[in-house]
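Everything on this sheet refers to the single structure shown next.
Just one protein chain is left out here, and the rest sit where they should.
As written, the chains take the letters A, B and C, and residue 1 is the first residue of each chain.
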Amino acid sequence: MTEKMTPELRTETRKKVLHLGGTLFLVTAVTGLILGFVEWGTRIAIEKAQAEAKAEALRNVMPEAASFAAEPMADAGGEMITEIQHAVDKDGSTVGWCLSVSTKGYGGPVAFVVGIAKDGTIRGINILSHSETPGLGARSTEPEFYGQFADKKAPLKIVKGEAGAEDEIAAISGATITSTAVTNGVNAAAEYWDKNLKGK
Amino acid sequence: MDFMHVIVEPLALMGIMGGVFGALLAVASIVFRVHQDERIGLIRAALPGANCGGCGYPGCDGYASGVVNDGAATNKCSVGGAPVAQKIAEIMGVKAEAAEPMRAFVRCKGTPEASPRLADYDGVRDCRAAATVPGGSPNACPFSCIGFGTCVSVCPFGALSMENGLPKVDLDKCTGCGVCVSNCPKSVLTLVPRKANIVVACNSHWKGPMVRKVCSAGCIGCGLCAKNCPVQAITIDRDLAVIDPNKCIGCGRCVSKCPTKCIAADQACTPLEQTA
Amino acid sequence: MTELFLLFLSSIFVHNILLSRFLGCCPFMGVSSKSETARGMGVAVVFVIVLASLMTWLTYNFLLVPLHLEYLYTLSFILVIAALVQFVELALKKLNPTLYKSLGIFLPLITTNCAVLGVAVLNMNEGYGLAESLVNALGSSLGFLLAISLMAGIRERIESNEGIPECLRGLPMALITAGLMSIAFMGFNGIIK
Partner (left out) sequence: MSQSTNPLKIVANGLLAENPTFVQCIGLCPTLAVTTSVANGVGMGIAATFVLIASNAVISMLRKMVPDEVRIPIFIVVIAGFVTVIQFLMEGFAPELNKSLGIFIPLIVVNCIILARAEAFASKNGVIASALDGVGMGLGFTVALTFLGAIREVLGSGTLLGTQVVGFDPILLVVLAPGGFIVLGCCMGAFRAIQAKLAARKGACSPAKKASGCAGCAMSASCPSAEGGKA
């Protein structure tokens, strides 16, 4: 079994522990230091990039809004809703609401922002992230699909082929699961708006 | 900038983790020390360390212990190529010293005329497949060359070509690497030294009368060659004459004495000069 | 409980780490020429991925998050994995040489295996709890074992096939076979949301 701890073996172990432990300590510590420094240096740039991406997403569902303020989630009603932004124009009156929604798509969660105007019509949606199959579900990020939601009244129905009536959305051919998921998300946002944000 | 969070904490955390793991490994390497053949370490140093598994062994350590413990070939590292193979050969003491230059030799004269084809075989045109036929071969003589050219296809130097149902060795291209010998199901091909020019061109261990029935150019084990050899270079091994190339002085008496003329008097060929 | 089971099944079939997430392809191509080495590699990977996922989950949630140093996850994960594999290799070589003979020689190969770090990072990105991380790790590594054993079986059969053109023999044919297997595994898509 393991050699018994003779005196010179103990010194050899101590020497080796110091040697190996010390080198590894030195290398990892120096690397940690460099990373801490680089992280601090780029932190501002990263925050700016992330804020920029978020604002850009909100702006193109609610073009006429000047600024956005975070709004606390009212009650448990919107389990699909992840975040709400209150959109106001220059002189502070409400223009509408932006709700970030995350629904279960074909390949995984699909996250998008829904812009709802003061009177309840859907100003538009913007897909942020998804892991749908390229060429099928991924086509939900093309204007032909998400453009259909602009200036529509909830609740919306998903149909195959041509969208006839006012509240119908034409599903992407071959990606009905993704199209239905997005439409359910939009209906959930509209329903949440109807219950909690209508009066404000 | 909050000095603590940006500089000290990452440094401390990573440093402590590194230090702890280093110490842990140090203690482990002492407590778990196991004696290992030092050649494995040497070979492991010579290997590129890509752990890519291209040699079929799991990573470089696997291959190194494979070479030392179960004698794997020294050239299996595709990434390292020839230089690494050379180094491993030296470490293992298998010097790639200039071995006696050898060449392939066809121990059969059973052309379709000399030895009739018994069966009309239309299976896979490959000797190894044809050798599984009941009776061991579509030919009358089970020791004879089947003639589907497996040796020709495996030869890495293109030194073999089929002529009249038997392989012909191109002495300029044949380097004696032995790939054909290991692939021939009937072991008709064998390696002989390049300087030897008199070799028995038969592979049959049957008694004389039976050989006469199946082949007109086979060795019937009569022993005339052995009796007439001035230097006793020929022995009869189970009714097949075998010439010892080192003793043979190439006088050719046996060739003339052999009743079936199955001893081949190939012209001796000079060793392959280095053109590369 | 069913949610965990669904996650387990999806990480073996739907999101197979080799055939649809492309993690761990280097050893997959290299070691899958013989089936017993492939199986040994697969079992070693299962053992290491589950252990590594446990260690990296603990490191992340008890060391990095409290100190708000999440950005150090790459460095700390790979340090933990490398040290863990080296320690397990030493321990195994001493305590159980027979197991080491069949399993241990793959261990240094696994440190540089994208699958181990890949699973650890995925567990963190998805924000899985301890139970979910371990189930995902077990599922992914069993998926790896399944894929590499199937591959080894097929490759042994195509090795001796004379029909393959000269330049495609060996690795190119193995890659094309893996492509076909990946198409087959795509059939599982969508059975689990």
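Definition applied: contacts are C-beta pairs under 8 Å (C-beta built on N, C-alpha and C of every residue); 3 or more make two chains touch, one makes a residue touch a chain.
Note that the structure is a prediction, hence the values are computed from the model and not measured.
Undergrad: Among the chains in view, which touch the chain not shown?
TA: Even though it is not drawn, that chain still touches A, B, C.
Undergrad: Taking the entire complex into account, which one of B:93, B:134, B:156 or B:230 touches the absent chain?
TA: From the options B:93, B:134, B:156 or B:230, the contact with the absent chain belongs to B:156.
Undergrad: Using the touch definition up top, pick the residue from C:78, C:92 or C:145 that touches the left-out chain.
TA: Selected residue, touching the omitted chain: C:78.
Undergrad: Considering the whole complex, which of C:6, C:114 or C:158 touches the chain not shown?
TA: Counting the whole complex, the residue in contact with the absent chain is C:114.
Undergrad: For the chain not shown, which residue from B:162, B:179, B:242 or B:264 touches it across the whole complex?
TA: Going through B:162, B:179, B:242 or B:264 one by one, B:179 is the residue touching the chain not shown.
Undergrad: Residue by residue, what part of chain B touches the chain that was omitted?
TA: Touching the missing chain: residues 18, 21-22, 25-26, 29, 48-52, 54, 73-76, 78-86, 89, 96-99, 101, 156-158, 173, 175-177, 179, 272, 274-276.
Undergrad: Spell out the interface residues on chain C facing the chain that's missing from view.
TA: Its contact residues with the unshown chain are 19-26, 28-30, 71-75, 78-79, 82-83, 86, 108, 111-114, 116-118, 121-122, 125, 165-176, 178-180, 182-183, 186.
Undergrad: Considering the entire assembly, which residues of chain A contact the chain that has been omitted?
TA: Residues touching the hidden chain, for chain A, are 19-20, 23-24, 27-28, 31, 34-35, 38-39, 41-42, 45-46, 49-50, 53, 129, 133-136.
By our rule, only the chains that are shown with their structure count from here on.
Undergrad: Which chain's centre, taken as the mean of its Cα atoms, is farthest from the centre of chain C?
TA: Farthest chain from chain C, going by C-alpha centroids: B.
Undergrad: Pick the pair with more C-beta contacts: B-C or A-C?
TA: Spelling it out, more C-beta pairs touch across B-C than across the other pair.
Undergrad: Distance between chain B and chain C based on Cα centroids, please, to the nearest Å.
TA: 38
Undergrad: Once you find the CA centre of chain A and the CA centre of chain C, what distance in Å lies between them?
TA: The answer is 29 Å.
Undergrad: What residues in chain A touch two or more of the other chains?
TA: In chain A, the residues touching two or more other chains are 2, 28, 31-32, 35, 39.
Undergrad: Would you pick out the residues of chain B that each touch at least 2 other chains?
TA: In chain B, residues 9-10, 13-14, 17-18, 21, 25, 29, 31-33 touch at least two other chains, as defined above.
Undergrad: Taking the touch rule as given, give the residues of chain B at its contact with chain A in the complex, in rising order.
TA: Those in contact with chain A are residues 1, 6-7, 9-23, 25-27, 29-33.
Undergrad: Over in the complex, which chain C residues touch chain B? Could you list them?
TA: Going by the criterion above, the answer is residues 26-27, 29-31, 33-34, 37, 40-41, 63, 67-69, 72, 75-76, 79-80, 83, 86-87, 90-91, 93-95, 97, 105-106, 108-109, 112, 162.
Undergrad: For chain A, which residues count as touching chain B in their complex?
TA: 2-3, 9, 12-13, 16-17, 19-29, 31-33, 35-37, 39-40
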